[in-house]
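To keep things clear, I will list the structure first and then write my remarks on it.
Missing here is one protein chain; the remaining ones are kept as they sit in the complex.
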Amino acid sequence: MSAHATPGLQHHFRDHAQQKSAVGLGMWVFIAQEVMFFGGLFLTYAVYRSQYADVFALASHHLNTQLGAANTVVLILSSLTMALAVHAAALGKKQQTVLFLVLTLVLGGVFLGVKVVEYMEKFEHHLVPGPHFSGHALGLEGDRAGQAQIYFSLYFAMTGLHALHMIIGVPIILWIAWRAHAGEFRADYNSPVELVGLYWHFVDIIWIFLFPLLYLIS
Amino acid sequence: MEATSLTYLNNGHGAASWLLTRDHKRIALLYLISITAFFVIGGFFAMMVRLELLTPAGDLMSSETYNKMFTMHGVVMVFFFLIPSIPATLGNFLIPIMIGTKDLAFPRINLLSWYIYILGGAFTLVSALSGGVDTGWTFYTPYSTAAANSHVMTAALGVFITGFSSILTGLNFIVTIHRMRAPGMTWFRLPLFVWAHYATSLIMILGTPVIAITVLMVAAERALHLGIFDPALGGDPVLFQHLFWFYSHPAVYIMILPAMGVISELVTAMTRKRIFGYEFIAASSLLIAVFGFLVWGHHMFVSGQSTYAGFIFSALSFLVAIPSAIKVFNWMATLYKGSVSWDAPMLYTLGFIGLFTIGGLTGLFCASLGLDLHITDTYFIVAHFHYIMVGGSIMAYMGGLHFWWPKITGKLYPEWWARVSAALVFVGFNLTFFPQFIVGYLGMPRRYHAYPPEFQVWNVLSSAGASILGVGYLIPMFYFAWSMRYGKDAPANPWKAKGLEWEIESPPITENFLTQPIVTEEAYAYAAKEHGPDHGKPVTA
Partner (left out) sequence: MPNLPLFPEQASVQAGQVDAIYFFMVAVCGFFGLLIASLIVIFAVKFRRRHPDEVGAAIHGSLALELMWTIIPFFIAMGMFAWGAKVFFDLYRVPAGAMEIFVVGKQWMWKVQHASGQREINELHVPIGRPVKLIMGSEDVLHSYYIPAFRVKADVIPGRYNTMWFQATKPGRYHLFCAEYCGTKHSGMIGSVIAMDPADYQVWLDGGKAEDSPVAAGEKLFQAQGCASCHTAGPTQRGPSLANIFGHEVKLQGGGTALVDDAYLRESIVQPQAKIVDGFLPIMPTFQGMVTEEQLLQLIAYIKSLKGPAGPAGSPSPAPQQK
């Protein structure tokens, strides 16, 4: 087969339509797999929350709900800017695409910054699971402190895994923004932006479940 | 006879052209070499186990060492041999060709999956070389998190990393099969090998992430003394079992479905007869994948889970046997009035059908609640799963390797040596594992370093069989390697079989096809010929 004149087309695909449908399905399959990955943590959370309901509620009250709520708004906004970026790319509007991608990055950065603040606060209160964990800050000891450690293990595992997904997303968005800036995307070739958008929306949706489950236990 | 164009084997020389390849066929060979290496390593651990079990006393090695031997045998064989074996070698090589396209949907992700596999394998080897892990491949808590004094973390991380190799392979296959089929290649014209790998891929992407997160939790708990699975800290050890088996039961279907796909191909090609019940075999693969996710609790009948859960899991476990039975009946019906070759691929196929049947039927014993209380955690279980995984999966893998070897390498393997090895494997396998059913029902628990003397007879028979089995596996390694250099050149279609892979050269060119194939006929459309007075007379295929 001769070299393709159409840029961005991988040689093993017949045409752009096939490539676009393949990469789109690939991203959905990947997201399905991610749901199962987080699912194990959600299941563990469900089991222990039902078993240790009062300790979980106590620990949840200790989290900073305002910061959590603010972060939720920030992340939803970042999904909005991402959607606008995808839309702009579909219309071939280079500068808007780059602008919205950068805004998404900024909002993502704010989210991560707030998470750093929250994690540091946990560290100061000896609520990071491990050898230095103590239930003191919650007024708990003995077996109840152990249950609180389970809560915080899940807190750090779930929000940490989520934050890791955001941290991985950042350089990817940067790379896509760079390619947009270089004029690589057109109305008929913008699936990289769409795919990154899908990924980012998924990351957002995970947080929308995490926030009430971790922060709003009554 | 020299190929007139470059084949994928000589299209580019040097390490970089292999280690940075995007060609699914080269990646398949990279996998072939690495999983063979892990097979040898896993086999070494098995040899240690069977040597120790020749005598009732634990006199060959210390208990710690023995416990590491059976653990690492399991970890290596399950995660680094059986799960990748057929999909990553034969699947990678054949799926694009069988559906009439140039490569998988994501060639670079394919290469990445191999590197991830190697990285995970490296972690596991580090664990082995720095002293080994002794938790059993099942990593049950709280032993693995709180009490084990061995290299659990590195092994757990090795398993975690390698899981992503599996996930990426499955993702690649699903997208490829959905989106890259040749014009005219409708779903119901797909080879059954492809259906089998599609079902397998569903399990790979939905199940593997669960064990990934579970094994990560075990590593975290061990490092930080958390309490997720440790009752002393408020955790629940049985929760680990649920999470572990939620993946690891479907994982056994990852290990057998591709093998069944191979057998479907071999049974039709080696009888030159259309497969009987194509739609039923295709549907049964999907049913197995779905039902396989619903039966994990049958590993936990004595774990303290509720009796009602036990009832449900037992009933579903009986049901999941039925699609497999349907396959066996359809393969048998394909043999009927076929033109049955006695070449090595067919010998492995016939062996598979018999041994898989025994393995599957003994699965019914395990599914029976009343019976399982006696046989769980004994050698009966060990025998059951080895009948499926070795008598089943590995036999199918060997059959497939032989069948497609001419296509993959362009060389013919020596047929008589292959038949001898197949016979050795069959005899050795049965001698190794049938006695284990007996000694298991007698009450010998699994994972025992030393055992009461009355069990010795069966153990000696088993170890004797294992040495024959080992020889049966070693011989092909030699003649396959030999054939690469000295074997006869293979024609495009040495078996006179149907299938897109047999319409291209042996070995194929890098792009597989010179022109885009268009599919116009059903799979396995062998020339119609009723058996009549002319049966046996030559017919042009």
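For clarity, chains are labelled A and B in written order, and residue numbers in each chain start from 1.
One rule holds for everything that comes next: a contact is a pair of C-beta atoms (placed from the backbone, for glycine too) under 8 Å apart; a residue touches a chain by one contact, two chains touch by 3 or more.
Bear in mind that the values here come from a model prediction, so they are computed numbers and not experimental data.
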> Of B:Y448, B:Y479 or B:W502, which residue touches the hidden chain?
Replying inline: B:Y448
> Touching the left-out chain: which of B:F188, B:W342 or B:Y486?
Replying inline: B:W342
> Among the options B:A182, B:L224, B:V238 or B:V460, which residue touches the chain absent from this view?
Replying inline: B:V238
>> Given that one chain is not shown, which residue among B:L371, B:A423, B:A464 or B:A492 touches it?
In response: B:L371
> Which positions on subunit B touch the chain that was left off?
Replying inline: 58, 63-64, 67, 134-136, 140-143, 146-148, 231-232, 234, 236-238, 271-274, 276-280, 301-304, 307, 310-311, 314-315, 318-319, 321-322, 325-326, 328-330, 332-333, 335-342, 346, 350, 353-354, 357-358, 361-362, 364-365, 367-374, 376-378, 438, 441-443, 445-452, 457, 496, 526-531, 536-541
> If the missing chain were put back, which residues of subunit A would it touch?
Replying inline: 52, 54, 142-144
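Criterion: only the chains that are shown with their structure count from here on.
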> With chain centres defined as C-alpha means, what is the inter-centre distance between subunit A and subunit B in Å?
Replying inline: 35
> What does subunit A use to touch subunit B in their complex?
Replying inline: 1, 10-14, 18, 21-23, 25-26, 29-30, 32-34, 36-41, 43-44, 47-48, 51-52, 129-131, 143, 146-147, 149-150, 153-154, 157
> Taking the complex as given, what residues does subunit B use to touch subunit A?
Replying inline: 101-107, 167, 171, 174-176, 178-180, 205-210, 212-214, 217, 220, 224-228, 233-236, 239, 243, 511, 516
